[in-house]
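All protein chains of the complex are present and in place, except for one that has been dropped.
Should a chain be cited, it is by its letter among A, B, C and D, assigned in written order, with residues numbered from 1 in that chain.
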Amino acid sequence: MSNEFIALAVPAILLFSAIFTLLFGFSVHYTKSRGYFITLGTLFITFLISANGIGETFTLPVLPHIFNSMVVYDAFSATFISLFLLGGFLTLAIAKSFVDNTCFFTHESFVLLLFSLFGMVILTMANELLTAFIALEIASMSVYILVGLNRNSLRASEAFFKYLLLGSFAASFYLLGMVLIYASVKSTNLAVIAHYILSTNLKAQLLVIAGSMLIMITIMFKIAAVPFGAWVLDVYEGASFPITAYMAGVFKIAIFAFILRIFLQNFIAYESLYDPLIIGGAMVTLIAGSLLAVTQNSVKKMLAASSVVHSGYLLIAFASIGEATYSATSAIIFYLFAYFLSAIGAFGVLSYISKGSDKQINYDDLNGLAKSRPIIAASFTIFILSLAGFPSTIGFIAKFYIFTSAIEAGYAILAFFGALAACVSIYYYFKVIGHLYFKESGPVESLSGEKFSLIFIVITAIVVLWGGVGTSLLYDLPGINALNDLSRYAIGSLSL
Amino acid sequence: MQNEILFAILELISIISSVVMISAHRPIDSALSFIVTLISIAALFALVNATFLFVVQIIIYAGAILSLILFIIMFLNIKDENLPDEKYKNRWLLGTSIIITPFSLILIDLILRSDIAVHALRDEKFGTIKDVGATLFSQWVLPFELVSILLLVALIGAVTLSKKEA
Amino acid sequence: MSLLIFLPFITAIFLFIVKMPINAVKSIYVVSTLCVASMAIYLYVHFDPNASMQFIENHSWISQYGINYSIGVDGVSLGIVMMNALLMPLIAIGLYKQRDKKGYWIHLLFVQGGIMGAALSLDLMLFYLFWEVMLLPIFFMIGLYGYGKSNFVAIKFNIYTIFGSLMMLVAILYLAVSYKEQFGFYSFALDDLKNLKLTTIESLLVFSGFMMAFAIKIPIFPFHTWLSDTYRSAPTGIVIVMSSLMAKLGAYAIWRFLFTLFDKTSHQLAPYFIGIGLFGLIFFGISAMNQTHLKRMFALSSASHLSLIVVGFFVYDIYGLVGSSYLIISHALSSAALFLMLAMMYERVQTYTIDTLGGIAKVAPVFALFFAFFALSIVGVPLTSGFVAEVLIILGAFEYNIYIGFLAATTVLIAMLFMFKMISAVLYGDTNERTKNFQDLRAHELMALIPLALLILAMGIFPNYFIKNIEPTAKTFASNKEVSHHE
Amino acid sequence: MLKGYMILSIILFSIGIVGLISRRNIIVMYMSIELLLNAVNLSLIAISADLADSSAQVMSLIIIAIAASEAALFMSLFVVLFRNRASLDVNLFTILGGKE
Partner (left out) sequence: MSTLTILLFAPLLSAFLIFLITVLYSQTKQYVYTFLALMGSGLSALLALYVSYYSYFEKQVLVTHLFTWLNIGDFLIEVTLKADALSSFMLLFVAPVSFLIHVYATGYMNNDKSYGRFFAYFNLFVFFMLLLVLADNPIVMFIGWEGVGLVSYALIGFYYEDVKNTYAGNKAFIVNRVGDFGFLSALMLLFLSIPLGGFSFDNIFLGLWLIDSHRLTLIAFLLFVGAMGKSAQIPLFVWLPDAMAGPTPVSALIHAATMVTAGVYMVARFAPLYNMTPDILLLIAYVGAFSALFAAIIATRQYDIKKILAYSTMSQLGFMFMALGVGAYSTALFHMFTHAFFKALLFMAAGAIIVAYHHKQDIRELRGIRASGLFILMLIATLTITAIPPFSAFFSKDAIMSALYAGHIEIFAIAFVTSLLTAFYMFRMLFVLFFSKSEQRGQPTRKSMLYPMTPLTVLCIFAGLLNVPEIFSGNLSVSHWLHLADQSFFVPHTQEMLLMSLNTFFTLAVIVYTYKKYAYTDAIEFEKSDGMIANKFYIDALYTKTVVTVLEKLSYFFDKKISQLLIDGTINSMALVYLKVGNLFARAENGNVRFYALYMLIGLVSGFVYLYWSLRSFL
């Protein structure tokens, strides 16, 4: 049932729901939990709708006459939209206890969340540079605000400030890049650009190359690749846990949806030009992220720094796209999925432990958690293992794909490098587990058990495990194979 | 020829005023010189017959945004002692300029090397409100609508963030 | 046969979920491991020595990448499987009165499953999965139930071993990708990958990737520094697993993977590894001499013997191969028994330090007898299985090169250097405050030790019965050598 | 002419970047960002004129709108920051980051 209606339904429902919540928020009937469940329900419904479209290859320009072919709905976007809608859903579901415990999480937050998802949906579907930019801005701006929501917190406001300033700075590169491309191509439509690149010689493409470089830099900023990702530690630290999870897991997916589309459709021709840059970037990112992660005392900052490392892994696959398009792309998709599950789980657990407070969770705050909350500790362990890429978790399979694609592309050295970074990551990840299990706790605080969040944490943990060992032996459940198929359909729908 | 001379003058004005903007110590000076930059840019718009955009630039930038900045500066009542004491400002300016030079030069070089000019003939309608409007609503409906959402988001954000504590 | 792998897992998960008293946990553990043991014995009885790979199971797992769940057993892995199946229940029986933590037993079950899986895997990815997975419970057990700076040690051990594993992972992936380039599709199956043609440099690099993992796990010479601290800190169950099973698995993997995949490279590098092995044999043996901590001493002693095993493998003739396989089993039995006894001793005197012990033979003659017996079986006195293995390895070494042979033969001297001193200091002499109330072995402890002792004796007196299952497999490898030499 | 505009645009863009990085005053930083956007707009208009096509002008218009929305956020940011810190010195906003 993949027709225009569905293509429009998802953003429309999100938009509608956002505005409804905004208005409903002013009504006397509004309570936080109502707002919460409206949002959650919206996410769930939209996820179901978009998930309907995945699993086959199709391309569908949405209202091409009205929208001037600026958005396109294809298997690629459907896959990504489903992914981050699911991500948003899980984030919100796990954040239930956090939402309940904090006062700054008002109805505007739900509205902004929905708007940001709307922006991501459009970003994923965008087939035109300016549209993509606006969508990106919608999403990022919502996230900026979400970061700064807790305006009484110095940390939050500072994080907001940094994110906003640097984000705007980075965004202007995109615009400059767009203009440079436009100056050459005389159009901003991706398909036209692709055609231009294929049909002209390199001399005519100098500005296109420079422009694509600038656009890439914005993207690198968003996915926090070194040296453009210096903000990530501070912002993640300042933001509240669910928002951090949202940024780390969900937002990244949308960014990658766009970067993959634009790279695969247009700039793959410059692959040999870019590869050294991306490889260098991947290496620097891996090194810097690993270095940062080992020095952190706060678990949250450690996870933030490690998300830089994960960007490094993604860049490895990204570098391999030119030589091993299919496997690298599906590796990226799988990795994003794996990472968002694990990161959302890990941050979710932290937010669950923090009970909505602004407190920084240090390693020592985890001491003895295994005794007081064994299930939480076990789930946390699973997420951590998955982040570390330990076998039998989804994170391992993801790394496996990344390394395979790197080797397939002839960059065995990158895979080696990634392995080294993974080895270092063992240290800081297992430190967490060590604190969870091996250290005696101080006075045990009783955690008010929010069942709802707990259930979703556990479900996420189980999915993480299943993603690691899931086989097609049990035919009823989609396993690793199913995800692979999915990404294949998704890539197939791009006009390569 | 006349255009070229005008361009050169405006170019100089805009560059100088923007340099002043980034180097002035007090924000109010920066803001004022920024207005000069904006107006000169608007004039550059006009130079190529982009009349509508000339108007928009004047109204929105020089009028609205800059007023807002000035308003904020005054509203916050920033005194001189609240201003950062920028001891190493000039060093920073110099250093950053040196760092950025390759970037600028490379881009300028690329622009000079590439063959982008079409020299299409402009008809009379060009740059008028009608022309721009027609293009906007025939080809750029979606971005236009999206921008409205963006503004809504910004609005919500601004309201939420600057709200006093409940 | 999958049940061998998954029964421990299933039991572990069951134990984890269901709340029950600790004795029930132990009983279920014992029953489950005994089930595994009986299945393993069934396997052994029905094992056909002359067929190569048997009891094969094959299911598709990640089909795009040609990763299969594929397991099977041959003469080499049989030993590991048997040891794994037999030692695990004995640990519980021997330590029945100790270790009243449910997690301890659950983790041990996980380890068993992991080792079983790794020993049976014929698919490299599957092997890697199990190889890594068994680290986790080990990590937990060291951290949770260990002694001293267990937290630090656990993390250090983990980083050490995972470093090796990751190198192996890259190597495995490289193989699979090369396979795809040459044959058009991915495969991680051992049988497929051995058809690969790699350039010398490639195979050298990939080989070292694999070897890194195995070398750390075994450990051979410069990669051993995790060893003594880890053994010292780890709880008994894990020490037994590490010395008897995990390290042996590393040695086994050399045969299973390196020799299968890199026949030529293995031969080219054999002299170096023999050199390292011999050096390790002597180095570790001599290092062990001055140790005062019993577990450290046995750690180094294990390392010494494992180096000998490596030598045996790399001399790569039938005697070396069979001898090493036999030493894997034999040393597994002996060291398991010794570490079990150390745990029993620790329970009684709360110390591992040699200097604080003495005179145990006087108060606990049976304990002393068993302890001495197992210690001697490590030294490799005749009638114990270690003797047979050492003779074969030495024979193999002599066949390889006479000087190598002499160096390998020093093994009959090395182990004695510390073992006899240790026996004297621990068992003999007069009793002191700590040891004067040393209680002799209890019934359940005997139940665990007697089978080990009998097995060691049986393997020492009637080796042929046991070796006939290993020999045909070794023969095919040794004859491969002939072929590749002629090439 | 087009190239001249674009070169000017690049120069202004560079000046904006320099201002953003060199200045500690947050308001000046904001204005530098606005300068970046204006630089982009300048190019767009030039292209538009060169092409005699008003699409680029529309884009420029949209960019102005985006700038406006950013302005809204920045304004509220100033308010929040000044309320919390009573200063606009960027160097003081470093409670995040670094090692605690």
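Following the convention adopted for this analysis, a residue touches a chain if its C-beta (ideal position, glycine included) is under 8 Å from a C-beta of that chain, and two chains touch if they have at least 3 such contacts.
What you see is a predicted model; the values in this text were computed from it and never measured.
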| item | value |
| --- | --- |
| In the full complex, displayed partners of the excluded chain | A, B, C, D |
| Sole contact to the chain not displayed, among C:309, C:322 or C:336 | C:322 |
| Selected from C:141, C:376 or C:448 as touching the chain missing from the view | C:376 |
| Residue among C:23, C:50, C:225 or C:353 touching the omitted chain | C:225 |
| Those residues of chain C which, in the complete complex, touch the missing chain | 222, 224-225, 228, 283, 286-291, 300, 318-319, 322, 358-359, 361-362, 365-366, 369, 376, 381-383, 387-388, 391-392, 394-395, 398-399, 402, 405-406, 409-410, 412-413, 416-417, 420-421, 423-425, 427-430, 461-464, 467-468, 471, 474-475, 478 |
| Interface with the unshown chain - residue positions in chain D | 17, 20-24, 90-91, 93-99 |
| Chain B residues that touch the omitted chain in the full complex | 96, 99-100, 102-103, 106-107, 109-110, 113 |
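By our rule, only the chains that are shown with their structure count from here on.
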| item | value |
| --- | --- |
| Closest chain to the centre of mass proxy, which here is the mean CA position | A |
| B-D or A-B - the one linked by more C-beta pairs in contact | B-D |
| Distance from the mean Cα position of chain D to that of chain B, given in whole angstrom | 7 |
| Inter-chain centre distance, chain A versus chain D - centres from mean C-alpha coordinates, in Å | 26 |
| Centroid distance [mean C-alpha coordinates] between chain C and chain B, Å | 71 |
| Set of chain B residues in contact with two or more other chains | 107, 111, 116, 118, 139-140, 143, 147, 150, 153-154, 157, 159, 161 |
| In chain D, residues with contacts to at least two other chains | 2, 6, 13, 16-17, 30, 47, 51, 53, 59, 62, 66, 69-70, 73, 77, 80 |
| Residues of chain A that touch chain B when the two form their complex | 15, 22, 66-68, 70-71, 103, 106, 108, 111-112, 115, 118-119, 122, 128, 130-131, 134-135, 137-138, 141-142, 144-145, 148-149, 151-152, 160, 180, 183-184, 186, 203-204, 206-207, 210 |
| Complex contacts: residues of chain C adjacent to chain A | 59-65, 69, 125, 128-129, 132-133, 136, 139-140, 143-144, 150-151, 154-155, 158-159, 162-163, 166-167, 169-170, 173-174, 176-177, 180 |
| Chain D - residues contacting chain B, complex | 1-8, 10-19, 21-25, 27-28, 30-32, 34-35, 38, 41-42, 45-55, 57-62, 64-73, 75-80, 82, 86-92 |
